[in-house]
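Shown here: the complex without one of its protein chains, the others still in place.
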Amino acid sequence: MTQTIFEKGAPGRRAFTCPPLDVPAVDGLLPEAFRRAQEPRLPEVSEPELVRHYVNLSKRNFDLDSGFYPLGSCTMKHNPRLHERVAALPGHSRLHPLQDPARAQGALELMWNLERALAEVAGLPHVSLQPSAGSHGELAGVLLTKALHADHGEARTKVLTPDTAHGTNPATVTMAGYELVKLGTNADGGVDIDDLRAKADETVACLMLTNPNTLGIFDHNIEEIAEIVHEVGATLYYDGANLNAVMGISRPGDMGFDIVHFNLHKSFTQPHGGGGPGSGPIAVAEHIEPYLPRPVIVQGADGTFDLDDHRPKSIGKLRGFQGNYGCFVRSYAYIRSLGAEGLKDASETAVLNANYLLARLRTLGALNKLPLAYGELCMHEFVLSGAPMKRDLQIRTLDLAKRLLDHGFHPPTVYFPLLVDEALLIEPTETETRETLDAFAEALAEILREAADDPSVARNAPYSTPVRRLDEAAAAKHPVIRQAF
Amino acid sequence: MTQTIFEKGAPGRRAFTCPPLDVPAVDGLLPEAFRRAQEPRLPEVSEPELVRHYVNLSKRNFDLDSGFYPLGSCTMKHNPRLHERVAALPGHSRLHPLQDPARAQGALELMWNLERALAEVAGLPHVSLQPSAGSHGELAGVLLTKALHADHGEARTKVLTPDTAHGTNPATVTMAGYELVKLGTNADGGVDIDDLRAKADETVACLMLTNPNTLGIFDHNIEEIAEIVHEVGATLYYDGANLNAVMGISRPGDMGFDIVHFNLHKSFTQPHGGGGPGSGPIAVAEHIEPYLPRPVIVQGADGTFDLDDHRPKSIGKLRGFQGNYGCFVRSYAYIRSLGAEGLKDASETAVLNANYLLARLRTLGALNKLPLAYGELCMHEFVLSGAPMKRDLQIRTLDLAKRLLDHGFHPPTVYFPLLVDEALLIEPTETETRETLDAFAEALAEILREAADDPSVARNAPYSTPVRRLDEAAAAKHPVIRQAF
Amino acid sequence: MLSEIGVRSLDELFDRQIPAAVRLQRPLDLPAGMAEQDVYEHLRALAARNTSAEDEISFLGAGMYDHYVPAVVDMLMERSEFLTPYTPYQPEISQGGLQVMFEYQTAISELTALPVSNASVYEGPSAVAAAAYLAKLANGKPKVVVSRGVHPHARAALRTLAAGYGHEVVEVGLRDGVTDAAAWAGAIDQDTGAVIFQQPNFLGAVEDAAALAAAAKDSPAVVVGSYDPIPLGILKPPGEVGVDVAVGEGQSLGNRLDFGGPSFGYFAATDAYLRRMPGRIAGETHDVDGKRGFVLTLQTREQHIRREKATSNICTAQALNALAGVVYLTWLGRHGLVELGELLLQRTHYAREALTAVDGVEALHEQPVVREFALRLDAPVDRVIARCQDAGINPGFAIGREYDEYPDGLLVALTERRSKEHIDRLADILGAAVAAERHSAGVSA
Partner (left out) sequence: MLSEIGVRSLDELFDRQIPAAVRLQRPLDLPAGMAEQDVYEHLRALAARNTSAEDEISFLGAGMYDHYVPAVVDMLMERSEFLTPYTPYQPEISQGGLQVMFEYQTAISELTALPVSNASVYEGPSAVAAAAYLAKLANGKPKVVVSRGVHPHARAALRTLAAGYGHEVVEVGLRDGVTDAAAWAGAIDQDTGAVIFQQPNFLGAVEDAAALAAAAKDSPAVVVGSYDPIPLGILKPPGEVGVDVAVGEGQSLGNRLDFGGPSFGYFAATDAYLRRMPGRIAGETHDVDGKRGFVLTLQTREQHIRREKATSNICTAQALNALAGVVYLTWLGRHGLVELGELLLQRTHYAREALTAVDGVEALHEQPVVREFALRLDAPVDRVIARCQDAGINPGFAIGREYDEYPDGLLVALTERRSKEHIDRLADILGAAVAAERHSAGVSA
């Protein structure tokens, strides 16, 4: 039975040695009233104990460096190790965010170059690197929209999102003080144009869209959609989580989007860290530039860079300092490593791999029980429905996912997007080999065969993991969210 | 079934991108006769495949950062992570060994300081850091002895080692062109003095001793032994593999030794790397200094350091350059972290832990089947004999070791030293906690209990490892030592 | 692979899915790819053009601090098993990350003396804004009162976010270096949904947190404290002075400066707000065999379940940085955090004495300080800073960059990496710089 670090060690043990007090000791520097009576009960362990505890904990994780991780919508592509090396260079990693810009020219040039590169990929002229993640970028984008309309004396109240939207989109809408209006999805998996026409009016501030969307479908009506949205004076927002499908192939700006967020931790390969850090830069059209978060990076006539914090129309700051620079270093290294061709090649291969996997599953007959939700081909990911499997084999998508764990694979995203019954959202990414895709397809088919014989195997899976199915209901009913002493 | 890297990948795949040819291409630079016809069949894999292959291979290893590793005679103490950080500093790790000493003053000062520290711990005035590991240090030591005697016009033919000696000692004797003469062990586990007296004569060049020896016994006759050896003009060599028992407590030089080797990868904590790298510096008495390997580090009047290669009486070089500097950095960091007190404390705790574990085993009754081979107390390690266990429980020391794997422990050293039947050589080191020692003792006792019920369990162990017992005979009979294509 | 798919070419895959009109008909206008070694050299050259805390003796703080990051933190963050997975949606194969979250939550709860902590938010300033949003959802009141002692970036983030969901932001000024008690009390009323202060405040002064919290007692306001975690070994924790929600910047806990990020924000609260917390929360439970295990819990707060009704839109947070945080706190240990706090307390006092003894330098306030303090210079602050930096020492932050009311202010921060020797050197160089500036001013006058 696993122990927490608080259950290990012994009084007096420690890893840390405090540097010696090298100044005359003075009493009473802190009024007693401000003093803490009892110190926090932090662990008391030696360095060897600390290392062993966390090394052994790490072994209870599945990770991308160890196996296939087709978590749809998350773009789990390989994280090149060079990026960790360059991000760790002291000139980057020990640079203080308030250092005089004149003494941080390398960092500002890197950010400038990254902004230019992202602008080119988005097809939009201006970029802010500040947002901390995708949803933070969404919030920035909707607040920019609000600032834009306010600046023109308008107060709009609604934001549209399709029912395929990721949860962060509606959550963002509420946080930004708008009313959410949902749009339907048409038979092709795109936006229901009539529904859009019906709901698009002067009260609408923005339409948030993902393209390709979370079904892995590229909306071929995108130009018409943009036209409708712009006609009513709303902005068209691009959720860039799926950008990995179209880098160098199709640009949001050219599709008619006004605001785009990037998930650097997806398309531009940040290690996902078990749930972050990420980075969510935004690119915007000319007319939105005045409202960008401050500061913005500017280049002087002499080529030197500076931070401009005096931006009267800016929405202000979303967070401290200039954003997740450590992520910028990695994504910049990625862009420079791949170059123009490499980025396009990455997207092409991502789409190729997704379609190959889909085709393999078709060949193996797996699609009979797990039909493709929409369309025939897909972009970088695709959605299967587990409904027939549930009906015919008595195992749910959840069971399939858990059984995949015993095959050594991370399951796809499950039960999302919501409009697909028993959904499985599969995104292989471009950094996987054909052998891996074949093995994964084979595993899925095998699980279906196995379920036909005996559904209870999958229903009780997994068997080979550090723990088996966990009681999430109990956890929520009586929350134990910290160590009790 | 595990695949090798040569069985993975596909033609054309690669991780490496070659820098562009930036000079005019010229043909025929290499005569055809010198050209290779068919390139080496190295793997063809992408970086993600490479990373996954080796990360997954790593998971098939047991390691010190994950669990207890009481491998007797190997001093598997914790490797502080700071050492990896400082060794990686470019000023150390990208320093060329032939850099002008005037431009490598930091490295030479580090080596000088390390030499001084090792000299102080050994109680001998002069140190050479050059040998690559313990056995390399042994070879250096015996060759120094040969040079010493040759310089005095003597040609001696024999070297003495006790039957408790580690295999590298006799192997070294042969490599150095001497005849090996074995000494017996007395009832206390020390050198049989009478045997020594009988064999010590003018034909003897050296006595190689480990003290405490591989039984974990400190030879209390050491002064007398030194006297006998020196009387016949031989040198007394200290195998420093067990130095972890006596740092700051008793010094080889004070015991009468003339030459000492250190295993930096034992007493001074190098990561063991799956079998190296190590480092085996030697410390010597004044009269042996002229013969030390070249170059030696010298300090000028102005405090600057230099390498002196002009040493007419030197035995020459044992290897290239100045030794395993990367190891010096780590051990120097270790010595500076612990300081005088810390080093002594390390040895005291190492001895305390060994005796505590021994006492726990006694309390748990394990010593009834696994008696202590010699003495009552021990130094930093102790030897148990599995003979009674084999007789009464029908399991051998090997079975016990394999069953320990299922308990998550690395087994002790087994079947060494040779003079103890079914030997188990146990060295816990100072960096283990009491809880770990208790758990290990409990596991040993449990295995004995289990064997009393059913010896076949241990005999067929392990069960929980990536592979089970391997057919070593087949491997040796028909050696397959490389991938066939 | 194409034949398996049943298309003739890659292009066909795209032609059949993307309208030609929105296809990019040219290559991206980006440089060509480079070999690994060349990318490394390029990034190294850029790094070389930054003056980092490795290149100068830096007393720059103001929200992020150059603490020593122990080697074990790097080693563990670089473990593939922690570095490369995503959010633990599949708990059976994510027990490592989930238990780390649970341990992290425990450590933060101990630090703040508050029972509830989430698994991290983005960083400090946005955490302050997130706390105000929590208050808005909790009591719907229109107003938030914030002390000007709160980090300027946090106040900016608050205003930016409030402009969206609709909070009126009222700022209360400082007096003698701490929040003006009268103005604070005066600003709080029945429309006040949240009050926010910082401990120690931006000027390094220790606030009378208990009094600030008490002033809001008869209002509906959620009391929010933004705390620097490092002094919490010696400073009374928020949970003991009436704070409802404690947030803060976690960078100083084992995270690198990284020119401002990534780091993490911590977010702790009283039980009352458990179900209104933003972000992930790990909880303990057991598996079907009764084995202890951990899961993401109370997810009905979150965007992927509740969508527009979620307590926050946050999804990807800062798990890896929070790991660094809990590993760092474990490395320090129960007594280490206290010793560190005492060391900083003593050195900060010594530094304040040493610097205020310099000609043309005086204390901006006399309040107790624990790791950072504010000075007034009788010379142009930016020019003094530049002179010091040219001499290899960064004296701190020009407060005037963010506070019009303190044009002559210099904020000096300490960490355990700044020794007495460094402080003495700073005193000399700062003295010389101030003297030189006054002299040239005298000359030009």
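Note that the chains take the letters A, B and C in the order they are written out, and that residue 1 is the start of every chain.
Rule of thumb we're sticking to: a contact is a pair of C-beta atoms (placed from the backbone, for glycine too) under 8 Å apart; a residue touches a chain by one contact, two chains touch by 3 or more.
This one's a predicted model, so the numbers in the text were calculated from it and none came from an experiment.
K.L.:
Could you tell me which shown chains are touched by the chain that is not displayed?
P.N.:
A, B, C
K.L.:
Could you tell me which of B:R156, B:R251 or B:K390 touches the chain that is not displayed?
P.N.:
If we include the chain that is not displayed, B:R251 is the one touching it.
K.L.:
For the chain not shown, which residue from A:V55, A:L264, A:A354 or A:L370 touches it across the whole complex?
P.N.:
A:V55
K.L.:
Can you list, in ascending order, the chain C residues touching the missing chain?
P.N.:
Residues 36-37, 40, 68, 70-71, 75, 78-80, 416-417 of chain C touch the chain absent from view.
K.L.:
Mind listing the chain A residues that contact the chain we can't see here?
P.N.:
16-20, 51, 55, 80-85
The definition used in the following text is that only the chains that are shown with their structure count from here on.
K.L.:
Sort the other chains by how far their Cα centres are from that of chain A and give me the top one.
P.N.:
The most distant chain relative to chain A turns out to be B.
K.L.:
Which integer distance in Å separates the CA centroid of chain B from that of chain C?
P.N.:
47
K.L.:
Counting in whole Å, what is the centre-to-centre distance of chain A and chain C, each centre being its mean C-alpha position?
P.N.:
A distance of 21 Å separates the two centres.
K.L.:
Please output the residue numbers of chain C that touch at least 2 other chains, ranges allowed.
P.N.:
33-34, 36, 70, 72, 74-75, 80
K.L.:
Would you please write down the residue numbers of chain A that are in contact with two or more other chains?
P.N.:
Each of 13, 47, 51, 55, 59, 65-66, 434 in chain A touches at least two other chains.
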